[in-house]
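Quick one: structure below, then a few questions.
One chain of protein is taken out of this complex; the other chains stay put.
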Amino acid sequence: MDRKIALVACFAFGVVMFAQYFSAHPVAHQVNQAVLEYWQIIFAFALVLGVVGFCQTNVTQVRKGHDRPYRMAALAGFVAMPLLATFWGIKAGSPFLWMFENVQAPMQSTVFALLAFFVASASFRGFRARSVPATILLASALLILLSRTWIPGSMSNWLPDAADWIRNNPSMAARRAILIGIGLGSLTTSLRVIVGIERTWLGGGK
Amino acid sequence: MRLQTRHWVFASLFVLIAVVMASGIRLSVPVSPETQRMYDFIDSLPAGAVVLLSFDHEASSLPEIQPITRALLRHCFEHDLRPVGLALLAEGTAIGYRLMQTTAREYGKEYGIDYAYLGFKPQYVAAILSMGESISATFPQDYLGRPYDSLALLHGVENYDDVAAVLSIADGSFTTHWMEYGGRYGVPVIAGVTAAMVTTYDPYLASGQMQAMVGGLRGAAEYEKLLGRKGGGGARGMLAQSAAHLYVILLIILGNVAYFIKRRRSA
Amino acid sequence: MEIGAVIAGLFTLAILTFLYRDNPVYKMAESLLIGVSIGYVLVITWSSTLVDLLFEPLFAQGALSLTLPLLLGLMMFSRFHHRMSFLSRIPIAVMIGSGAGVAIPAMLEQRTLKQMSATVMPLLTTSGRPDPAAIVILAGVLTTLCYFYFSREHKGMLGVAAKIGTYFLMIFFGTTFGYTVMSRMSTFIGRMEFLLTDFLRLTG
Partner (left out) sequence: MTSRLLAAVHLCHFIAAIAATVSDPQWFDTARLPTLIAALVAIVIVIYTTYHGSTRDKFTVRRIAGLEAVEEAIGRATEMARPLLYTPGWGGDIQRPTTIASMNILSQVAAKTAQYDCRLVYPTHDPVIMAVAQEVVKSSYLHAGYPDRYRPDDIAYVTSSQFGYAAAVDGMITRLKPASIFLLGTFEAESLILAETGNSVGAIQIAGTDSTIQLAFFIVACDYTLIGEELFAASGYLSGDRSILASVRAQDIMKVIIGLFLIVAGVLATIGALYGMALSGWWGF
């Protein structure tokens, strides 16, 4: 029974949102706006769910003595932010934003910067001219890199042109076909979801 | 732990970049047609037009995003456009506000009259679609907590019809959402993106779904050149960038040499 | 030196130690990052969604229509109770169903139709000469679509076309890789600039 209610809700909201796309009527727009707000609100409640799970896991681990200092650091960071926000607000210049700018942001930037190293190791390890396709992959990557490298002299004129041509023609064609394919895959998946053929998300069961 | 090949790969990259950057040499770059197209597009907008500036990135890509945004904002202010900022990713919020504030100060622009900042809205698809219906309903208040209607430049700005363009500053695929979901309202989309995202957006640029794009540190350096400015973040990193490219090329070649030697030995 | 820059610098270095191996310093930084970032998202979502979109209009302005999303949201909490947890399927159904409804026309129009029409170009120039770019694009799109044809094994004509499609895909992956290397290096260079200029004050 509960599955049926969920399936009906899924179907009804699916049809409404599909139909409103094709309408310019103010009511359609209002419906659209309302449903989109529902998403945001439901997400916010779900976030509480996720956060409670996070706290439970960490508190349990602290009690058991697993990785205690690390678990406590995670909990401390988590508790600090809402506290700072409650007492001093979240506008420019607040301690909350200071934490964001000097603790969270630099660490995230650095995790991101790790990518440079991983790009280097992946280039060393993964780019082998094993087969024709692999060689094509390698050649086009090398061409693009060279074309965007500062090289004095005549090379610097035709290389970027060749690279741009590759990028704007064969490369773009492949991406276009990937996009078309993904569009079709998304379309049929969504359709199956709306009419209730696809119900894995409900926890399986036919 | 024994040092592995990848540790050497990592260490060499670190040393190389540190040395090149410490040398302090700056390179000048030729302007690509793409960057020129963005410059011309912004130049073609009438003075006073409102441009929505969406900070669709996280704090992590700041090194690349900041020079691009600075250059584009400078052009907007020089040209008397009125940028209105917002963020679709929570982390872009504070960064966007600070970038707009500091750049506006350079030109003596005033908050609420020459520029404004609406703040962050989660659930990006919802936010984009919802602004197509009503921006004031989506953002009843600006970032600083003032009512939408109290800001002079937002008077008469109801939805995308009253906006000259959406400039999406992105380090990921968020600009796609602007085109895919904002596209239905017919608002022109332009973008400042990290170099990694350039090929992703090429088809959109070619199909006209996106009007113009500036990509990467290199794009920023070119834009700075068009604005006649020196010493922005763009030009500074160009030599290090080239060195890094040559390093990766070298790694690919070395990797292949090692591979073929090994294959010959085993054969 | 500004305290913020020192702290930011130390955390930057702590994360970089991961390149050598997993270690207590990285683990500590990682844990703190996870905690702080959850706290940040929670605060921002609270203020920009729950307060702005729900509590303010519902309780302060009496927008009763918002009781429905409030109920839907509260249903998510039924997951805390084993026997009531089926209720959480309803808000999830609303999100998945409406998401699918939005996705069908949006994906179809923007990903498929727009990309199709952009591919249609005259294959010859006005002087009657073949236009290499237009031909390459058409051939690329068609052969790559052949690669994505699942109903038949890739043999015979289809096999040849799909193989050419693979080559186009590889060109795309190579190009993308090249551009992404640029981007990733820029990020690292930016981080180095911070370390050298703001943290260590070696360059100016």
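Note that the chains are named A, B and C in the order they appear, and that numbering of residues resets to 1 at the start of each chain.
In this section, a contact is a pair of C-beta atoms (placed from the backbone, for glycine too) under 8 Å apart; a residue touches a chain by one contact, two chains touch by 3 or more.
What you see is a predicted model; the values in this text were computed from it and never measured.
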{"item": "Contact set of the excluded chain (shown chains only)", "value": "A, B, C"}
{"item": "Chain not shown: contacting residue from C:A100, C:V136, C:M182 or C:L196", "value": "C:A100"}
{"item": "Residue ranges of chain B at the interface with the undisplayed chain", "value": "6, 58, 60-61, 90-91, 123, 125, 171-173, 196-197, 199-200"}
{"item": "On chain A, residues whose C-beta touches the chain left out of the figure", "value": "11, 15, 18-19, 21-25, 28, 39, 42-43, 46-51, 53-54, 57, 104, 107-109, 111-112, 114-115, 118-119, 121-123, 125-127, 137, 175, 178-182, 184-198, 200-206"}
{"item": "Contact set of chain C toward the excluded chain (per top definition)", "value": "15, 18, 21-22, 26-27, 30, 33-34, 37-38, 40-41, 76, 79, 88-89, 92, 95-96, 98-100, 102-105, 107-109, 112-114, 116-117, 119-124, 126, 128, 134, 138, 141-142, 145, 148-154, 169, 172-174, 176-177, 180"}
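Keep this in mind: only the chains that are shown with their structure count from here on.
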{"item": "B-C against A-C, pair bridged by the larger set of C-beta contacts", "value": "A-C"}
{"item": "Centre-to-centre distance between chain C and chain B (centres being mean Cα positions), rounded to whole Å", "value": "15"}
{"item": "Intercentroid distance (Cα basis), chain C paired with chain A, Å", "value": "3"}
{"item": "Numbers and ranges of chain B residues touching at least 2 other chains", "value": "10, 13, 60-63, 91, 121-123, 125, 129, 184, 199-200, 203, 206, 218, 241, 244-245, 248"}
{"item": "Contacts with two or more other chains, residues of chain C listed in rising order", "value": "19, 40-41, 44-45, 49, 102, 106-107, 110-111, 115, 118, 172, 175-176, 179-182, 184-185, 187-188, 190-191, 194"}
{"item": "Partner chain B, residues of chain C touching it in the complex", "value": "19-21, 40-41, 44-45, 48-49, 52, 56, 102, 106-107, 109-111, 114-115, 117-118, 172, 175-176, 179-194, 196, 202-203"}
{"item": "Residue ranges of chain A touching chain C (in the complex, touch as defined)", "value": "2-3, 5-7, 9-19, 21-22, 34-35, 37-49, 51-52, 54, 67, 69-71, 73-82, 85, 90, 96, 98-117, 119, 123, 132-134, 136-145, 148, 163, 165-184, 186-187, 189-191, 193-194, 201-202"}
{"item": "List of chain B residues in touch with chain C within their complex", "value": "1, 7, 10, 13, 17-18, 21-22, 24, 60-64, 66, 90-91, 93, 119-123, 125, 129, 140-141, 179-181, 183-184, 194-200, 203, 206-209, 215-218, 233, 236-237, 240-241, 244-245, 248"}
